[in-house]
Structure formats: C-alpha cells, structure tokens
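Notes follow once the structure below has been shown.
Only one protein chain is missing from this complex, and each of the others stays in its spot.
Let's turn to chain A:
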Amino acid sequence: MADGKTAMSTPVIEVNNVVKHYGSVIALSGVSMKVSQGEVLCLLGDNGAGKSTLIKTLSGVVRPTSGDFLVEGKPVAFNSPRDALDAGIATVYQDLAMIPLMSITRNFFMGREPLKGIPPFRHIDFKHCNAVTHEEMRKIGIDIRDPNQAVGTLSGGERQCVAIARAVYFGAKVLILDEPTSALGVAQTSMVLKYIHQVQQKGLGVIFITHNVRHAYAVGSRFTVLNRGKTLGTCAKGEISIDELQNMMAGGKELQTLSDELGGTI
C-alpha cells in the first residue's frame, strides 16, 4: 500500500510476523511493520492492542517469542535495551523509565553517561551534563529550575518532557515514542509534534504511538493500525482521510454510531 519514495531505501527497522506470548496471554500474534529513514510511522490501536508490547520488542525490553527483526536490513536480536540504544534506537516508554529519587541530570544521562579523566579516575562530566540537560529541556519548552532537582518532584508532564528530550538527544537512527503527549499541556504537545517533525527532517525513523488522531494525522507519514495483536493494515497519509483513520483506530468499529449517541462530541 505505502510505496512511493520511502520504500526505495532499506527500512531502518523492519519486523515480520512478530509473535509475543506472556504465558497464556498472546500479546502479539504476527505483526509486521517497517520504518524508513525520514519517516514517521504512527502506530495506532485500541487499549491492549499490543502497541507497547511491539515497541518493547524493538527496544530490547522483551524478546519476541518468534518473528524476524531487521535493523537496516540485517537481522538482529537484542538481549537488552542497552543493545538497542547502542544500535541507535532510543525509546520514550509509556511508563517513562525515570527514577524518582534521582536528579534530572542523572536520569537524563542514565546508561549513557559521558566520562572524562583517565582510568581509573574516569568520572561523569557533570558540568557538561547539567548544561546539556538544561539546554535540551529549554528547547522542549520547559525551563527547569535546577538540574539537580529530583525527578520525583517534577510534574507528570515535566517528567514526560525529560524522557522525550532524553530520547531525542540520544536517538541516532530511530526514535520510538509511546504515547509521549498523554500528560502534556498545549504548548508542550505542539513542541513535541514539532520535535517529531524536526527529527524526521534529520533523517531518523520515528515510531509514534498515540490515541489522538489529530496528532497522528499532523505528523505521520504512514499509519499502522494494530488490533488484538494483529496488524489491521497500513496506510500512507495521502490514502486516507482523518475520519477513516479514526474509525480504523477504534479497531474498525463504527465510531459514528457512538458519536451520534453522545451528541456528536467525539
């Protein structure tokens, strides 16, 4: 369906027939998708459709039960999120993966700390870290008071912004965002959407999960809809209207009826 210029290059990430079982629960039963450079793939679907599970297999958090996983055309198997990060895949998890008792800076650089000095006296370059954290947070529209503030003292949205700024800063090839705007204010949301656009312009592949059809339509180049652990379909932006997309997101259920019942407010 979605051909055009993006299909010419090798996809940065491609998965075929990924299956994931959690004991007796089948979270994914054969999902396929791919993202190319400079493309925003929106992953859509109802609650429990398997979106988070899918991106967790991409970021090395869970190992798929079966299925192929290619990065730039080469098959890979990540043993840990660290492998994925090393491969240039950065993720904003739905639960953010932040540690409340640690400072913003320490969270920002967790697992990727820049070092200076000679071994065995190598240590974290905190001056640099604080400056980067402050600057990256300012860019996303949050003027943090003090980079040494504990993340636990931040508001939910501020926390989400730290996670996004971190992933954008460290994502080299692919940026994965799992409902990154769920707690954000209007200004920060548009900033994040602008970010996604910028990252796309830089030539990264972006996977963007959202329940907001307007956000998806604003930045997405292609849309993959998941339903009950299966790929329902993939469409390029030109091929589908925002209303059709909304219907697909609800798993094909006719939203119009519901909307009518509620007096047309959805």
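Heads up, the rule we're going with is that a contact is a pair of C-beta atoms (placed from the backbone, for glycine too) under 8 Å apart; a residue touches a chain by one contact, two chains touch by 3 or more; residues count from 1.
Definition applied: contacts and distances are computed from a predicted model.
> Which one, "Cytochrome c oxidase subunit 1", "Transketolase", "Pyridine nucleotide-disulfide oxidoreductase" or "Xylose transport system permease protein XylH", is the UniProt name for the chain you do not see?
"Xylose transport system permease protein XylH"
> Where the complex has a chain not shown, which of A:Lys20, A:Lys51 or A:His134 is the residue touching it?
If we include the chain that is not displayed, A:His134 is the one touching it.
> Which residue among A:Leu70, A:Met102 or A:Leu232 touches the omitted chain?
Answer from the full complex: A:Met102 touches the omitted chain.
> For chain A, which residues lie in contact with the unshown chain of the complex?
Touching the missing chain: residues 59, 61, 80-82, 85, 91, 93, 95-102, 106-107, 109-113, 115, 122-124, 126, 134-135, 138, 143-146, 150, 152-154.
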